[in-house]
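The block that comes next holds chain A.
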Amino acid sequence: MTLNVTDLFRTYGDFQLRVDVTVAKGEFLSVIGPSGCGKSTLLRMVAGLEAADGGSIALNGQEISVMAPEKRGIGMVFQDYALFPHMRVAENVAYGLKLRKMGKGNREARVRELLELVRLTDKADDFPATLSGGEQQRVALARAIAPNPSVLLLDEPLSALDARLRIDLRRQIREVHDRLSLTTLYVTHDQEEALTLSDRIAVMRQGRILQTGSPRALYETPGHLFTGTFLGLSNTLEGRLEAGWFVTEEGQKVSTARGEDGPGVLFFRPHHVVLHGEPAPGRLPFSVTRVEYCGGWSLVHGTTGPHGVVVFDSAETRWAAGQQGHLEVVSGQAQFFPGETGVTECTPRF
Partner candidate 1 sequence: ASEKNNEKLVIYTYDSFASEWGLAPKVIPSFEKMTGIKVELVSVGSSGQVLQRAMLEKDHPKADVVIGIDNNLLAKAKKAGVLSAYRSKGINRVPESLRFDPEFQVTPYDYGYFAMIYDSEVVKTPPKSLEDLTSERFKKSVILMDPRTSGPGLGFLLWTVSAYGDDFATYWKRLTPSILTITDSWSSGYGLFTNGEAPVVLSYSSSPVYHVAFEKTDRYKAAAFKEGHYMQIEGAGILKGAPHRKAAEAFIDFMLSETFQKEIALTNIMFPANSATVLPESFSHAVKPEKNLQLSPVEIMNEGEGWIATWVDTVSK
Partner candidate 2 sequence: MTRTSHRGWGARLLWLVPLVPTLILFYLPLSVILAEALKGGEGPSPFVRLFSSPYTFRVIGFTLWQALVSTVVSLILGLPGAWLLGRVSFRGKRLLKALTAIPFVLPSILVVLAFVIFYGNSGVLNRFVMGAFDLKRPPFTILYSFSAIILAHAFYNFPLAARLIGSFWERHNDGPALAARTLGAGPFRTFFTVTLPGLLPAIFSAAGLIYLFCFMSFAVVLVLGGGPRYTTIEVEIYRAARISLDLDMAAALAVVGAALTLVLLFLTVKMQHRASHAVRGQAARRGTTRLSGPVRFVWGLYILMVVLVVASPLLALVGRSFLARTTRSGPLVWTLKWYAMLFTETGPSLSLAAVKNSLTFAMLTVCGALPLGLAAAWVTTRSKGALGRLTETAMMLPMGVSSVVLGLGYFKCLALFFPDYSGSRAAVVAAHVVVTYPFVLRAVSASLKRISPSLPQAARTLGAGPFRTFFTVELPLIRSGLVGGACFAFALSMGEINATLILAQADTVTIPLALYRLIGAYRYFAACALGALLMGLCVACFLLLEWMGGESLDPERD
C-alpha cells in the first residue's frame, strides 16, 4: 500500500498543520519533530480519527479521507495507549482478530504469539488498569499488530520502555514490518529509534514537514540547520564565511566550509571536535562546564565565547568541569548554513 498525503490541512486555534508526504509500499517512514509540532495530529488524520480541514489522503491511489476509520485497514498504536479498560490484556489483543472472524483456536494462538513478542504472557488475564506504563504500551503495540494491517501507524510506541526492551522491540517492529512488507508511519521523539529503524525520516516543525531523507543523509548532510540540530547532538557557532573559511565574530578562522561568503552558522557534531590542552591557530578557547559519563564514552560540555559546545570523548576522559582547553573543529566535517542565527528554533514553537 502506498500512502499519499497531499496538502493535508488542519487548524487548531493558532496551530496550523499542512503536510505533504508519501510512504511507499513496504517503506518505513519515521516522523520526528519537537513536541507539539503535529505528529500525532498527522497520524490521527491518516487513521481517520480527526477530520481534515482540507487536502487528500490516498492509499494505492484511492482517496480515503472520507472513508470511515474501520474501512481503511490501518493499524494504529496510540500515544496514550487507548486500551479497552474493561477487557483483559488478551481480550484487548484479540479484539481486532475477532472482528476479522478468526476462529477461536487460531485467535488464541495468535494472541499468545503476540504476547510473547511483547513479553507479557503472564499478564494475559490482567486488566489494563493494573499494568505499569510500559506494560500498557506493549499491549497497545500487540493489539495494533495483531490483525496484520497493511498500513501501520505508530505514535511513540516505545516511549515508556527501558533501553534494553526498546532496542529489542524496535528490532521486532522492524522485523514485523519487513516480514509483512507493511507501510509504516512511525512517530518518535527518539532520534536513535528514527535513525536505526527507518528507511526514510521526515522532519516536522510547526505543523509542516521540513525535509525528508534517508537517516544517513539527514544526519550527515542535513539540508536545514533545524534538521541537523534536531537529529542527534550538534554544535553551532555564529560567524561568517570568508573565502572558504568560517571566521568567528572575534575574527578567528575555525574551519574550512563550503558555501557563499556571508554571515551564518557553522554546524558540526560532537565527534567532529578534538579537545587539546594547548592553544594553536584555528583552535578556540574552551572552558569545561560539565562532563557527563555516558557509558562507553563521555560528553564534555563547555563554552567557547557565547556558544555552548559539546564534545565527544572517551569514557576515561581527562577533562573535568572548570578546566580550560582548546577546541579544534576537524576540517571538512563542519557544515555552513548561511543566514541562520543559532539553534534556538529547534526548541518547540515559540
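What we mean here is this: a residue touches a chain if its C-beta (ideal position, glycine included) is under 8 Å from a C-beta of that chain, and two chains touch if they have at least 3 such contacts; residues count from 1.
If you want to know what made the cut, all candidates are chains of the complex that A comes from, given by their letters.
Computed from a prediction, not measured in an experiment: that's the story for all the values here.
Chemist: Among 1 or 2, which chain makes contact with chain A in the assembled complex?
Modeler: My answer, from the options 1 or 2, is 2.
Chemist: Which positions of chain A touch candidate 2 when the two form their complex?
Modeler: 44, 47-49, 68-70, 72-76, 78, 80-87, 95-96, 99-100, 127-129, 133, 136, 140, 143-144, 147, 153
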